[in-house]
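Yeah, one chain of the complex is gone here, protein chain that is, but the others are all in their spots.
Labels run A, B, C, D and E following the written order; every chain starts at residue 1.
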Amino acid sequence: MSQKDTEFFQPVSGMDLPRFAGVPTFMRLPHVTPDHAAYDQVQIGLVGVPWDAGTTNRPGPRHGPRQLRDLSTMIRAGNPATGVNPFALVNCADLGDVAPNPIDIMDCMDRISRFYAGLKSSGILPVTAGGDHLTTLPVLRGLASDAPVGLIQFDSHTDLFDSYFGGNKYTHGTPFRRAIEEGLVDPRRMVQIGIRGTAYNTEDVEWGEAQGVRIIRIEEFFDRGVADVMAEARDIVGDKPTYCTFDIDFVDPAYAPGTGTPEVGGPNSFQALQVVRELSGLTLIGADLVEVSPPFDAQGNTAWLGASILFEMLCVCAKAISARARDA
Amino acid sequence: MSQKDTEFFQPVSGMDLPRFAGVPTFMRLPHVTPDHAAYDQVQIGLVGVPWDAGTTNRPGPRHGPRQLRDLSTMIRAGNPATGVNPFALVNCADLGDVAPNPIDIMDCMDRISRFYAGLKSSGILPVTAGGDHLTTLPVLRGLASDAPVGLIQFDSHTDLFDSYFGGNKYTHGTPFRRAIEEGLVDPRRMVQIGIRGTAYNTEDVEWGEAQGVRIIRIEEFFDRGVADVMAEARDIVGDKPTYCTFDIDFVDPAYAPGTGTPEVGGPNSFQALQVVRELSGLTLIGADLVEVSPPFDAQGNTAWLGASILFEMLCVCAKAISARARDA
Amino acid sequence: MSQKDTEFFQPVSGMDLPRFAGVPTFMRLPHVTPDHAAYDQVQIGLVGVPWDAGTTNRPGPRHGPRQLRDLSTMIRAGNPATGVNPFALVNCADLGDVAPNPIDIMDCMDRISRFYAGLKSSGILPVTAGGDHLTTLPVLRGLASDAPVGLIQFDSHTDLFDSYFGGNKYTHGTPFRRAIEEGLVDPRRMVQIGIRGTAYNTEDVEWGEAQGVRIIRIEEFFDRGVADVMAEARDIVGDKPTYCTFDIDFVDPAYAPGTGTPEVGGPNSFQALQVVRELSGLTLIGADLVEVSPPFDAQGNTAWLGASILFEMLCVCAKAISARARDA
Amino acid sequence: MSQKDTEFFQPVSGMDLPRFAGVPTFMRLPHVTPDHAAYDQVQIGLVGVPWDAGTTNRPGPRHGPRQLRDLSTMIRAGNPATGVNPFALVNCADLGDVAPNPIDIMDCMDRISRFYAGLKSSGILPVTAGGDHLTTLPVLRGLASDAPVGLIQFDSHTDLFDSYFGGNKYTHGTPFRRAIEEGLVDPRRMVQIGIRGTAYNTEDVEWGEAQGVRIIRIEEFFDRGVADVMAEARDIVGDKPTYCTFDIDFVDPAYAPGTGTPEVGGPNSFQALQVVRELSGLTLIGADLVEVSPPFDAQGNTAWLGASILFEMLCVCAKAISARARDA
Amino acid sequence: MSQKDTEFFQPVSGMDLPRFAGVPTFMRLPHVTPDHAAYDQVQIGLVGVPWDAGTTNRPGPRHGPRQLRDLSTMIRAGNPATGVNPFALVNCADLGDVAPNPIDIMDCMDRISRFYAGLKSSGILPVTAGGDHLTTLPVLRGLASDAPVGLIQFDSHTDLFDSYFGGNKYTHGTPFRRAIEEGLVDPRRMVQIGIRGTAYNTEDVEWGEAQGVRIIRIEEFFDRGVADVMAEARDIVGDKPTYCTFDIDFVDPAYAPGTGTPEVGGPNSFQALQVVRELSGLTLIGADLVEVSPPFDAQGNTAWLGASILFEMLCVCAKAISARARDA
Partner (left out) sequence: MSQKDTEFFQPVSGMDLPRFAGVPTFMRLPHVTPDHAAYDQVQIGLVGVPWDAGTTNRPGPRHGPRQLRDLSTMIRAGNPATGVNPFALVNCADLGDVAPNPIDIMDCMDRISRFYAGLKSSGILPVTAGGDHLTTLPVLRGLASDAPVGLIQFDSHTDLFDSYFGGNKYTHGTPFRRAIEEGLVDPRRMVQIGIRGTAYNTEDVEWGEAQGVRIIRIEEFFDRGVADVMAEARDIVGDKPTYCTFDIDFVDPAYAPGTGTPEVGGPNSFQALQVVRELSGLTLIGADLVEVSPPFDAQGNTAWLGASILFEMLCVCAKAISARARDA
């Protein structure tokens, strides 16, 4: 298997096996664990992090990976909108879930960090299905231990607060404060898009902007449009290694009701796809989609949007890997 | 009853009988079967086709007609947006459902074809509530047996595939391949609008375009806007007989979650109404609204949108009939 | 407490007490009844009117205030979009619900009118959570007994009909006919925005326009955009006392399914926030948000949008009071 | 049609037309209005009363008849448990809904009373789908104008209160107080079964028992069992004309969640069927099933139980009519 | 692996990996396909048949296997009620789904029959998650090709009809008529338990009883109790090879709303477990649980009961295999 395996890593087609059938893996890809013979051919690994211990309000994202897997079986192989067929470009696999500890935040962050450090050392680019937004912190600890990375964050909240409930430093409202403090993210190569909703205070925004983070509120997003905003975002992160994190609450709750801290007045689903497509050309080292909370959307409409976003992420990541391989 | 009956064919008003009351017929119109004395005065017949045997993924449209009838009782008589009151222009009636055979596709297609051939011979223009999209094939067999018709299709899928599951020619992914092959539709007078979503391959698009079908993807739709796209659509079909088919999955699933194969990134409900209003002036011979799947939207929001679209269809069809009568 | 109380009237912060905890009052404000020591410091009172006896179709708004209270606990103190922190400007409190009589319309309207007359005499500006739209009539009886006020109405229906069911003058389809007849609203200082949907007839529009009411249909709203339409609206009401009433069915049902008479083809949630923000600078004497019907949206997405709109109303009202105080 | 019509009055079979197809009438019976040629052959009329203006708590039963019609299409023709095929015994039809006035209680009660008086004079026995429990009062006014009837009531509440909200005499908590006061029901031939739940006070029970009403609480019901309790009930009403009223909240809310005032700790669905079957042999003049509230059970499980109970009522009523005819 | 593998075939423990985590297989067992090295050690195979083309009323069971897998991850390893730990007795695995053809009944039955014939030849006892009840026919064709087997059927319907819709021989209402005709089941060793609901006619019962089938209606079941009825059932099938089929609509719809043809008045969930436990000691050759329809119960309560029943089936089958091995 020294080159692209044309059979093993292909998703099962709904033309052969109906999409409601079979054990549900991400996008009907093979489930490959480290002890599997094909593990070292994997180039992009879809990973679930079923964890929501950092949630300060309504829990549920621990159930996200399973529902995202379920709905992702409706994804087909090609992307006519961008012309990318990720499974023809690189070897993709479902790597299963990180085993979480729902009771102990520190232990669980260690488990996640180790898992992603392992992926890094294996040369596997991770596309992650969370989990709440605290997930991104240990993921970055695993991936960005060498040098700070650039970050493009789609979100309705900055998640830049210092602490909650009288001193708790690790919640889904604080990961990017910690990531900057720990040198995992370069704040001058960081942009947040879609920020809105009511606010406790302005501490988060002031701190972030003082570090150099570019914060693009929803009003500016709607005024300028996707293309213009994303051109700026690409300028900010440049061509150095960059991570993308997408909180499903970036999207308006009419499109994504299944989340814990929705904010009305957000983008629609077409814009959600567009912003990811505009990541094309960046040096992506990974991406995540977080905060899908199945208990608030049992029918799975939110997860279907989430799976569609994961697929767009997969496409831009596959293209990035493919381009690097071609250039090398 | 040699002229427009001013009483019998009027819908019951919610001012007199609240809209939640009464046996639910389409838009509170009289239920008229062929043995009814008023049958030969009917000009537009609302017909249900409760059938989903062609569904390859998530079933449910067999329940569509009933939920559409239920929600359609919230429709009132006039359309202030277009100035049309269809019930003042032509005699409309609920003709009931075609009796389906849920177990036998071939038998059921025969039943439907015969029903619509009967309507054609009676001079009744049908506005149909499906049913999955395979429904449109036997409807066209009934209506277009003489000569191929033009077709305007609102949909997120082309439904132009050749076969599924190792050779099945009749599914809700193949009706328009068959319709073109059978000479029911003139592919050079056919346009598909709103196509999007992931794809198994490009076989459908390539085949369709090779026949002359104009396929307008959602990106083009959003770029050009409703008015420009629909002007082209009207040009394509011209003033010869034309049929309109509207798959509810044309609309974004935030607006229409109750469907079997949703694709995110679609138009909103206002655009859904607009595209139908832009059919005004065409030589319509019928129209359908398909793929409403009540089990995925028990509260009926999708069916309410579907009923609103059916009403807009009724308005443009009534206007077309009225214009023909005036011209004759 | 001769000046702004800096502690008592502040909402509980989610940073201290998680937002899912505690007895739910509107926006986590203190519950203050007339016998409370702090009652005479209240400047804006959030009031529930749990009543839907005027509903002609699908009932449920009687449950609106409770679900709106529940979801409003996710509102935080500040409004970064407009820079207003209402709780820093004026003293706000939850005044509880008007005790309704669900069985007797006339008695219940009297109860409501008396309650609001009491607020007026106490100098408290009410922001009301309905209730169906008939609620606004007795509210205006309480607030506008001296002189007719201006009215800005966001709605998909005019609610200007004369009567229902053979003579019933008091339903949620008639309040503004009555309000004009009773001299509570000056029809030349009245504007309705967002009107759409099918119609029984044109009696309502013709009567309203004959009185001088400006009716802006949804097509015009989308063509001109929020800023232009709202500039006209502000011109119409001028700087004299004005009331704002917001029927949640103004918004498209994808965003607000939990209502009794939804009309597809409406604005999105961002536009819903924008139109309220554009009330800034007016001489507001009160505002209401009506027709949220929890039985049709048990998960509370509609109520969350409603609570977000109530907060925007609170902001413009607080700013108006604050400006008046500063000018005085 | 001087004798049992063997074709016209038969329900459509699901063997021929699937049960999800067709305009939904009660149990797929013909919809017969007074102007229909077959009207005077009708022996049992299924009637909807879509009305809930008497509801003091959670509204919704106005939507009951439509959902009951929808689910009743799953009923088949025969009753193997009791050996009765009602449609072979008597002519049954769906008589449509009484046109309610949702805004005016007094007017609406008049409308209902007149409708049922008309049925009585036509010799049609009504089986009614409510509607809240106030419905039974005007029904009895229509049916029992000559002499008081016996009453068997399955319910978790006595509905024997005098008034609500400071004097309202007509609510769904008062119909049987009024019915006794008005001489419509003979309290010594009246039995209430299944009473439970918390209580405002004991006024209702004391008043009822003072009139001679037999009140069997749920604890006694469970202790003695269905057969013993129902034997006593039959003794109480004897062989004189008797009416049966069944509030769906008699059943435990696990079986019937779609109701406005549920009380936990009730009978199961098998017991619900049994108690109706035990009415066999009585001189029934009508029966009703009330308080099914679709907004609290959109999927229709409650309505399916309700439709099953209506069918059992139909069976005992058909048998009673048939026996009277045979004896005559 | 010549003896019980103590590691590979053990389900993942929720003590180690939380039950919401991981790719969901049946009961968290390994997913073993025929090409897997461990395939020939499998003794019991859990198999999904995602198919509902035989459904005459409300579709959905094609989604059953996926939701049953999802909920089955809440099952733990041991059964304290019966003292059986199936995974300590025999090697169990998830064998995936039979690839269905949702469009072609005959082709799909062939696919299923071949799959089960393969299991039989491999010595694997199947425990199946359907699918609608037609599923059992091709399963029996695969398993009982040599000689007719005994059958214990828990169901509210006999499924003994001859045909539907004018001649369709293969629906979910006919499998056991066909199975007897084809000599797959010995009707004198066949018992049906729980039969109830309304009936088209008595053709099914009469035909079945004429063949020797013992039909135990729900009234008899409740009168005699589980132990007595099941003792008779065991006598009927004796110690020869026997298959068990469990239609989830055997249970009352309060416990199992997610099914297509519910019948009220059924057993509770404890009785559902009990009847399966009473199969202990029989010579079981396989078992299935059918008609779980997720679209009618998105939250999965029905599937949780279904998964619990599958586990009880697994326990009695494991014990049967273990006993045979011990005796051999």
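Here, contacts are C-beta pairs under 8 Å (C-beta built on N, C-alpha and C of every residue); 3 or more make two chains touch, one makes a residue touch a chain.
Keep in mind that this is a model prediction, so the values were computed, not measured.
One chain is not displayed; in the complete assembly it touches the shown chains A, C, D, E.
Across the entire complex, the residue among E:Ser163, E:Gln211 or E:Gln299 in touch with the chain not shown is E:Gln299.
Per the touch definition above, the residue from D:Tyr39, D:Phe165 or D:Trp207 contacting the chain not shown is D:Phe165. For the chain missing from the display, the contacting residue among C:Ser145, C:Thr283, C:Gln299 or C:Ser322 is C:Gln299, taking the whole complex into account. Only one residue from A:Arg58, A:Arg76, A:His157 or A:Arg178 touches the chain missing from this view: A:Arg58. When the whole complex is considered, the residue among E:Ser113, E:Ser156 or E:Ser308 that touches the unshown chain is E:Ser308. Within the entire complex, the positions of subunit C that touch the omitted partner chain are 16-18, 20-25, 31, 48, 50, 62-63, 65-66, 69-70, 94, 96-97, 99-100, 102, 298-300.
Interface with the hidden chain, as seen from subunit E, comprises residues 13-16, 18-20, 74-81, 252, 254-255, 268-270, 272-273, 299, 301, 304-305, 308, 311.
Considering the complete assembly, subunit D touches the hidden chain via residues 56-58, 164-166, 195-202, 205, 217-219, 222, 252-254, 257, 261-262, 264-266, 268, 296-297.
What we mean here is this: only the chains that are shown with their structure count from here on.
Contact with subunit A and subunit E alike is made by B. Across the assembly, the mean Cα position most removed from that of subunit E is the one of C. Chain geometry summary: the mean Cα position of subunit C and that of subunit E are 56 Å apart.
For subunit A, residues that reach two or more other chains under the stated contact definition are 16, 18, 20, 252, 254, 268, 299. If each chain is drawn as a node and touching chains are joined, the picture fits none of the line, ring, star or complete shapes.
Pairs of chains in mutual contact: A-B, A-C, A-E, B-C, B-D, B-E, C-D, D-E.
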